[in-house]
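One chain of protein is taken out of this complex; the other chains stay put.
For reference, chains read A, B, C, D and E in written order, and residue numbers begin at 1 within each chain.
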Amino acid sequence: MTAQAMLLLTILTEEVLEDILIKEIMALGAKGYTISEARGRGTHGLRTGKWSAGGNIRIEVIGDAALCGRIVERLHANYERDYGLLMFTSAVEIQN
Amino acid sequence: MTAQAMLLLTILTEEVLEDILIKEIMALGAKGYTISEARGRGTHGLRTGKWSAGGNIRIEVIGDAALCGRIVERLHANYERDYGLLMFTSAVEIQN
Amino acid sequence: MTAQAMLLLTILTEEVLEDILIKEIMALGAKGYTISEARGRGTHGLRTGKWSAGGNIRIEVIGDAALCGRIVERLHANYERDYGLLMFTSAVEIQN
Amino acid sequence: MNFEPVVLFFVLGVIAGLLRSDLKIPGSIYEALSIFILLAIGLKGGVELAKHQVGDLLVDGLIIVLIGAVIPLVAFPVLRLLGRMSRADSASIAAHYGSVSVVTFSVGITLLGKELLDFEGYLIVYLVLLEIPALMIGVILARHGQGQVRWGKLLHEVFFGKSIYLLAGGLLIGFVAGSEGIKPLDKLFFDLFKGVLALFLLEMGLVASSRIAALREYGAFLAGFAVVMPLFSATLGTFTGWMLGLSVGGTFLLATLYASASYIAAPAAMRIAVPEANPALSIGASLGMTFPFNIFVGIPVYLWMAKTIHASGG
Amino acid sequence: MNFEPVVLFFVLGVIAGLLRSDLKIPGSIYEALSIFILLAIGLKGGVELAKHQVGDLLVDGLIIVLIGAVIPLVAFPVLRLLGRMSRADSASIAAHYGSVSVVTFSVGITLLGKELLDFEGYLIVYLVLLEIPALMIGVILARHGQGQVRWGKLLHEVFFGKSIYLLAGGLLIGFVAGSEGIKPLDKLFFDLFKGVLALFLLEMGLVASSRIAALREYGAFLAGFAVVMPLFSATLGTFTGWMLGLSVGGTFLLATLYASASYIAAPAAMRIAVPEANPALSIGASLGMTFPFNIFVGIPVYLWMAKTIHASGG
Partner (left out) sequence: MNFEPVVLFFVLGVIAGLLRSDLKIPGSIYEALSIFILLAIGLKGGVELAKHQVGDLLVDGLIIVLIGAVIPLVAFPVLRLLGRMSRADSASIAAHYGSVSVVTFSVGITLLGKELLDFEGYLIVYLVLLEIPALMIGVILARHGQGQVRWGKLLHEVFFGKSIYLLAGGLLIGFVAGSEGIKPLDKLFFDLFKGVLALFLLEMGLVASSRIAALREYGAFLAGFAVVMPLFSATLGTFTGWMLGLSVGGTFLLATLYASASYIAAPAAMRIAVPEANPALSIGASLGMTFPFNIFVGIPVYLWMAKTIHASGG
């Protein structure tokens, strides 16, 4: 039960990308992920989830800085231009 | 892809306020927001979302300290007294 | 409106435990909690919420380090072995 | 006693709630059921309305609304003076009781079907008309002498809130389509109505059981009010219906309308317009107490009242 | 073969899952469909029960429950000794197979309708009665000599868990209302039953396809068990039904009940009561293997068994 410092990477993006991104994230070495539904507004306009392919998801991955860096880099390169995408990290302490 | 330090302001409040708060938040200068459903318990009692107007929402806004301060101040003044409302900030690094 | 430093404890675990854990958390002295739906994958395999008792929930509790420590200890002792369970804390500033 | 199986679903829900069963109706299903009920009731009313000259109903409508406005105006001083409740709470509760409950009304219609009694179908129109003045009176009472009413937001909430909107929209579509045009929709909206009402009552029971507890905290006065007020309103409705020459069924339904208290439109509107009122009080009274009282005790009593006044008066 | 179109919806779901179609039934819709099925089956049983003297059914009921208890008591040593599975897993799987599946039962009823065979409607009562001892035996087997059972939590989970609660509640309402009183609800609960069952099977297929993979990891023993066990249980049920003098349809349904394995009530109850058991094993076997086996192969076979024993015995 010694706490362990890690990064929590939060990815807010379009629902249609779920399967594709999960595959990429696991392939880059993540041990797990958590997904929940969201809606919102950003530079790509309003995303209310009220229409097919119109909602957001939040993908959260806990990992070390290297893993988070790899994921950010990959997603930045492949999806940033064409899709609604916001990524940010914060410091967390794993308590398991 | 240089990470940029920002604040993530999380607002937990009543579902009925969604439209009103979104308008205020955008008017105060936010670039975007993310909303998701929640339920919970605090000083205003249990909010299970099991009845019309009985659920919570989580509104998240990423911005600089000034923006978050303005939003906190406005919401504190207008809604703190009569509505279930919890606001907290944490440090995040934008990775886009 | 002076911000107050606190810990946010996030617990990702199985839906079936909701009622039991809430009781434990409140008994340990929490002032409130927030629950939302989630799905994900970890060492206990995929949890998509697509089957009865198959989904995850996210429980968030804001409190001081002592409270979070007590909750972590209790959950670790009672549920870690048999259930999907991930707990982590992060630093937040209450803004109410 | 006039026993109706659908109310057993309410009991099933209450017991599940009290025994902490893990039974729950997902929020989105609750939403769908209520959209269905509101539209179906509206369509039914519109089809009936199409059979009448709308002009003929105007005077009746005005009388029914004016007498209906008495209810919150009586409830407010009772709550404020006898109950020593705050101005905001008194006003909010008064608005809930001046407003109406579509589900209580539906249970009433169901009972008439069982008793083979006819009723004036256009009464459904008053479901829409009664809601609006009640909510406005509530806000005026709360704000009297404080003058910072968000009228715009409130009126919007009232007129375009989903319950009034769907009722009124259904009325219009039913009116335009008429009983011939609506036929292909009958299989969904009319044939399934009672079954859907049963499922909705199951959910209402689940919620009501949690509200009864909330009510208990606030003592005997409010509980008493939640039983006496509908009896008073029903008496008012019985006389009004009889005076206006409605049938036994129509008189009974008007009494039921007056006696019912809102728990969908009013809570949402009051939370915005009178935020300092405690919603646990008003919903606890209307949903935790008045609703079950009406469907188990009130409705049979109101039917008896309607029959009696027509027997004596005829 | 006795071909039933509703089972094609299960196939449609399985294929969608295997081909990774983006088809999914939202969780809340799945919840609503299962509430509907449980209530409808309960109501149907209650209406039938009202036609009988409840006392007459007590002895039959006791016999059916006692013989039903044989199933987990046989399954446990087989899993433990032949399968070399852990005590907890063996006990949990035994509980799943002692318990029953409402949907398998419904597919059985649907087939009887197609074959124009009658059945004793009160058999639905045993759906409720069989669940409870099976889950309790499972927990006793898991905890034998370790004695730290959370009986309170478990019994609560079993009796007030939504499946038993809705079945029992439907039974009671159907019983009280009788076939006359329930008429206005027929259009929802009875006429739409088969269509709703089809949609539910679609979702079951989607889930089952993901479970088959989980099962594959655990090797051939469990897969074999998931096919042989229902055949054994069905044989037990066929003899029991025949001994008790049930009709061909009734005998077949009792066999189907015994042969079916739970995947709603049991998983939730076992997750709480025997948390160290691996849920992927028990759900994989019951939903990924036994359920499709029953609806495609088992059910036609059990009908043949019931017809055969009645032909030879008569």
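Definition applied: contacts are C-beta pairs under 8 Å (C-beta built on N, C-alpha and C of every residue); 3 or more make two chains touch, one makes a residue touch a chain.
Since the model is a prediction, treat every value here as computed from it, not as a measurement.
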{"item": "Contact list for the unshown chain, restricted to visible chains", "value": "A, D, E"}
{"item": "Residue of E:27, E:42 or E:161 touching the missing chain in the full complex", "value": "E:27"}
{"item": "Among D:58, D:82, D:188 or D:228, residue touching the chain not depicted", "value": "D:188"}
{"item": "Touching residues (missing chain, whole complex) on chain E", "value": "3, 5-6, 8-9, 12, 15-16, 19-29, 110, 113, 191-192, 194-196, 198-199"}
{"item": "Absent-chain interface as seen on chain D, which is shown", "value": "26-29, 31-32, 35-36, 156-157, 160-162, 165-166, 169, 172-173, 176-177, 181-182, 184-185, 187-189, 192, 268"}
{"item": "Chain A residues that touch the omitted chain in the full complex", "value": "14, 16, 20, 45, 48-53, 55, 79, 81-83"}
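Assume only the chains that are shown with their structure count from here on.
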{"item": "Common touching chains of chain B and chain A", "value": "C"}
{"item": "Chain E and chain C - chains in contact with each", "value": "none"}
{"item": "Which of A-C and B-D has more C-beta contact pairs", "value": "A-C"}
{"item": "Chain A and chain C, separation of their C-alpha mean positions in angstrom", "value": "20"}
{"item": "For chain A paired with chain E, centre-to-centre distance based on mean C-alpha positions, whole Å", "value": "40"}
{"item": "Sequence positions of chain B contacting 2 or more other chains", "value": "36-37, 90-91"}
{"item": "Residue list for chain E, restricted to those that touch at least two other chains", "value": "27, 268"}
